[in-house]
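With one protein chain removed, the remaining protein chains of the complex are shown where they sit.
Letters A and B name the chains as they come in the text, with residue numbers starting at 1 for each one.
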Amino acid sequence: MFGLDRQTRDNIWTLIAAPTIWALHFLLAYGVAAVQCAPNQAIFETITATRWMIAGITVVALALIGLIFLRAYREWKGHGGGTVNDQDTDVARESFLEFSTVLLAGLSFVSVIFVALPALFIADCR
Amino acid sequence: MSDMTSSGSSSASGLRAFLALRRRDPATPPFSDPPPRATQTASHVDQEDPEVRKAQEKRLIWTWDAPKGWRYWSAVNNTEVGLWYTATSFLFMLFAGVLGLMIRAQLAVPENDFLTANFYNQVYTLHGTVMMFLFAVPIFEAVAIIILPQMLGARDLPFPRLSAFGYWCFLIGGVFVCGSIFFDSAPNSGWFMYPPLTTQERFTPGYGADIWLLGLSFIEVASIAAAVELIVGTLKCRPPGMRLNLMPLYAWYVLVVAGMILFAFPPLIAGDILFELERLFNWPFFDPERGGDPMLWQHLFWIFGHPEVYIVFLPAIALLAMIVPTFARRPILGYSWIVLAAVGTGFLSFGLWVHHMFTTGLPAISLGFFSAASEAVAIPTGVQIFVFIATMLTGRVVYKVPMLFVSGALAVFVIGGLTGVMVALAPFDWQAHDTYFVVAHLHYVLIGGMLFPVVAGIYYFWPMLAGKTLSDRLGKIAFWLMFVGFNLGFFPMHFSGLWGMPRRIWTYPEGIGLELPNLLSSIGAFIFAAGVLIVVFDVLRPRSKQPYAPRNVWNAGTLEWLAEEEDKGWGVRSIPIVTSRYPLWDQKNFVEDVDTGRFYLPDAEELKRETIVTGVLDADPVQVLRVPGPTFMTMWAAGFLGAVFIFATFHWWYMTIGAMVLATAAIIVWVWRGTAIIPEKEEKDVGRGLTLPLYVSGPKAVGWWAMFITMVGDGTAFLALIFGYVFYLTIHAEYPPAGANGPGLVWPFVSLVLFAVAWAGAFFARRFNQAGRVSAARGLMVAGALVSLLASAALLWAPYTTGLDPVRHVYDATVWVLVIWTACHAAVGSLMLLYCLARSIFNHLTPKYDADIQNVALYWHFMLATAATTVLVTALFPLAG
């Protein structure tokens, strides 16, 4: 499924993919809210459409980060699931990058949820 | 240096000297009495023969030595430049510390008149500015320039002259900014410089604000230069075998932090440009009367300002990541966790900037995003702390002075982190913001998260740098004075803040409960300062009688501890093959192998400065890089560039333009003589039977990477300007405002087509040159350069012909600033193509040795993207509105 069984070669770009998605999610959520609320007018009108839009962006971001997580996790487990990875081998380097990607994807996942919370609890532009 | 002195004597001999020196390889230093060159290559000598080794060492020492006498200041070695850099930033720290003590003296009692209001404002502004811009960030660069190459077993960083250039920029800009207070004309509106207080002459007459803006813009250039250097250094100059998973954690942090600088500083530079355009030419970016908004500055400043805090904090934590394993006598526990934390913090820190703006009346939902990210960033920060504690827990801790400072750092920083979690909640921040609570918080973070680790680093690394240890006894006294003084000084500020003391006040009334906490704070500050002075004394006291400390005195495991008691300029005797995170602990006979020259590059056969460039992932060797040696050219370039900024401060426009021309000339001379030198042979034997090319171009070359990284930073500044355009679009109901025209469609698109042509010129010049069609390539270079200028003219013509007046409304000003930015870049692009043409004509650029046009073609990719964005935004957005 999703080509997860295919092996990929990790590098610095795959390492930062998950936090990059976090950054894009953050920017989009901020932008969507700013377009609606920056004029600071009609502050008690509900902004349901905006909130749904942020929810949509959040679902997409979480799904992408989830995929990155799954892919890295499977490959990492496939390489033995070591957490130390301090050997001088290609496998250790690959495994290190995969494990770090797993951790970063986890952090990014939590952070995306954190950043989405305001849209859950705040219903207008006040 | 001789090239400069001789070129001044007469124009004829100057030209001759210029042409002669042009041929001298900059990688060979201009020293007298060169030792004989080697006759055999590295793989064909008997490395076990002491005579062979002695000859090799003689060559290495001669090649890597620093110049003597007054020419010492032309040195570019990372050890020299790093030392100057560190010493200078510490001097700035002590200067700013004295300013801090003046603040505390003034506030010790209510209604004090030790300082006047205006002078107090200069003092506190300069205290913050100097501490942040002239100490906290530069000390990272300074320390990294010294120890990163050592840690990577490299002989030097890939662009030593760029480091030296950065240092001279830093020194000139720093002295300019600091010196202003002795003329009672220092900036006096806070280190954040909020407009309109600072942009309008009626509120801030004099040069203070201009000195801040131009002086610091100049220093930001130096910071970005250092960032480029450090990124390339970390990725491409590791020793063979040091895969990503074996990199010292310090190098990971350097990579992350340099990357952050690349994205954090450019928005401030963009902000500075808007700011100075308003202050000097009355363009209304922050003037609400003409559609501007002071909030844009706050956004741009804090998009820089918050990552800045982590740019300061992470490198200091990186020192802990090196110190803790050494004293816990075990490898770090949770290497991947640290990488997660460093990279994660690097990203999250860009989503925090509005938490400095919680009280500006932004909608709650917007505040919420930043509040959330501010809480989230505590997770990776906490992970780092817990990794250190876990490493201590699972190791066998030896308690020495550096560890004392590490413990102090943890105790203090955790408090700062916890108050950080508090102020990240907007409702609490509405009370705490701009009070002494925040002053306490930020000092706990910066002194606990930065100063204490740096002092730990001084005690830890001093034996490596100077060969001798610092005093244990003085270290302990200093620590306790600093620790007690700091807490006595800053802990009460939490309460004075919540009892209603706002920041940046030069006086406070008696009777509202602020006397006691302020008196305690002042006493504490002076005790703290006494501790700092003891550290300074310990470092400076003469110690000629003290014996050298044993090599690797702490018994650490990483490469920088290969340094011998008496410093030798070469960095490492031979460039090792690394197979472990702690080679000195794990690899058998490692030190002996290095010292005997059994690894790579044990010799400087041709008396040229050389180091090895490796691949990003696995550090497989790809090139022998020849790095240039001493020169005064970088000092001249920095001096002229500094003159541009200083003359502009005082509105001496003709001199500014003159200095600009000289600076450009100096940089071209420097680049012409010092880069992309065609080697005398294609490959070189580096020992152990390995032969590596001496010249590579395109994505394999460090120069290409430097161009790429620089342009990413440049693109970030451009995006910050676009952010400005979009920002005004969101706050205005009508944008462009009623009655204003856009720049039209015809001329912008004519310009875009011309830019595409110029881009194609650069692109195909590279391709044709590669294919050996040199004349065609030269023709395309000329054509590209000319079309680029035409494209700029068309782009500038567009708003001119539709009557956009940058002084009238912020809309007009934003369009003008975008087209001028693009046109300036096109002019640079044009100059670069002409430079390639000249290189080709003088045979420095050939089909085989084509680094120059490779890099310029890369520049043009970014150039085209910039032009396309400018045209699309300025020409099409008005249609939507």
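Basically, a contact is a pair of C-beta atoms (placed from the backbone, for glycine too) under 8 Å apart; a residue touches a chain by one contact, two chains touch by 3 or more.
By definition in this document, contacts and distances are computed from a predicted model.
With the options "Redoxin domain-containing protein", "Cytochrome c oxidase subunit 2", "Isoquinoline 1-oxidoreductase alpha subunit" or "(2Fe-2S)-binding protein" in hand, the undepicted chain maps to the protein name "Cytochrome c oxidase subunit 2" (source: UniProt). Among B:R503, B:K568 or B:R767, only B:R503 touches the chain that is left out of the view. Annotation: of B:T391, B:T614, B:T631 or B:T716, B:T391 touches the absent chain (contact as defined above). Touching the chain that is not shown, out of B:D65, B:D434, B:E564 or B:D593: B:D434 (per the contact rule at the top). Counting over the whole complex, chain B has residues 111, 116-118, 121, 189-190, 194, 196-197, 203, 288-289, 291-295, 330, 333-334, 337, 359-361, 364, 367-368, 371-372, 375-376, 378-379, 382-383, 385-387, 389-397, 399, 403, 407, 410-411, 414-415, 418-419, 421-422, 425-431, 433-435, 491-492, 495, 498-517, 731-733 touching the chain that is not drawn. The omitted chain makes contact with chain A at the following residues, 38-41, 43-44, 83, 110, 114, 117-118, 121-124, 126.
Please note the rule applied: only the chains that are shown with their structure count from here on.
Residue ranges on chain A touching chain B, taken from their complex, read 11-12, 15-16, 19-20, 22-23, 26, 29-30, 33-35, 37-40, 43, 47, 83-86, 88, 90, 92-93, 95-97, 99-100, 103-104, 107-108, 110-111, 114-119, 121-122, 125-126.
Within the complex formed with chain A, the chain B residues making contact are 241, 243-246, 331, 334-337, 339-340, 343-344, 346-348, 350-351, 361, 363-369, 371-373, 375-376, 379-380, 578-581, 616-618, 730-731, 733.
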